[in-house]
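In this view, the complex is presented without one of its protein chains, the others remaining in place.
Up next is chain A:
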């Protein structure tokens, strides 16, 4: 079910899920509306796994941690429009934090993920949400998503899935950044620590969409993106997107400060010839 249509060789290509298959054929050839979505959240909460489930309908046990950020696309159909979701899946590690604004800048939607079995991850999610509300596009649609629902004993799906202990091995190798005093011991993180009501009432007060999901079973994953799509002001986005895209293109110019920052200045301290900005990038 998953591998045949996983568009590994053609990222950004026409990866269309079963749900949206018909969009390309039947309806009028309306140009897809491009939506930038960013995923944020603590390390090892399952951001990449949610995206992989949504885009390729697959799940990898022991997924390697994301490095930097990964970019994937998926088309979805909503009523008469086709949306092309440009999804930025960011790394949760602390050292990438300073890069985050690059990904949520101009984003129309954000999925902030926590792990329902790790209390600290909701705090991290809340601080991401604060940052988004302060610094991101004021119209941004934010969804708070509690992942690893398959590990919750109160979830109906818990009965059908086995071996929860292999679910998040990645968590064992990743320290929760920033809160060394509050060690998440590894024996924790195996059962629910965050009640649905707690997160839900927070989400309501902060004006967020709220869902619980499991990348492993697929529960709630498509719903997350559908709910976001429904909440977007598509008319407004369609109107402004052309201008925004042009602006994005312009920001692709190499600027001289960055070049010198990266070592293209002619200091030659290690004795090797360095390219100078005049003849390397232009």
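Points worth noting:
Keep in mind that, in the parts below, contacts are C-beta pairs under 8 Å (C-beta built on N, C-alpha and C of every residue); 3 or more make two chains touch, one makes a residue touch a chain; residues count from 1.
Just so we're on the same page, contacts and distances are computed from a predicted model.
Per its UniProt record, the hidden chain corresponds to "Vacuolar fusion protein MON1" from the list "28S ribosomal protein S35-like protein", "Molybdopterin synthase sulfur carrier subunit", "Cytochrome oxidase c subunit VIb-domain-containing protein" or "Vacuolar fusion protein MON1". When the omitted chain is restored, the residue from A:89, A:150 or A:212 that touches it is A:89. Which of A:99, A:195 or A:239 touches the hidden chain is settled by the complete complex: it is A:99. For chain A, the residues touching the absent chain in the complete assembly are 6, 8-12, 43, 51-52, 55-56, 63-72, 89, 91-95, 99, 102, 173-175, 177-178, 180, 248-249, 251-255, 258-259, 261-264, 270, 272-275, 279-282.
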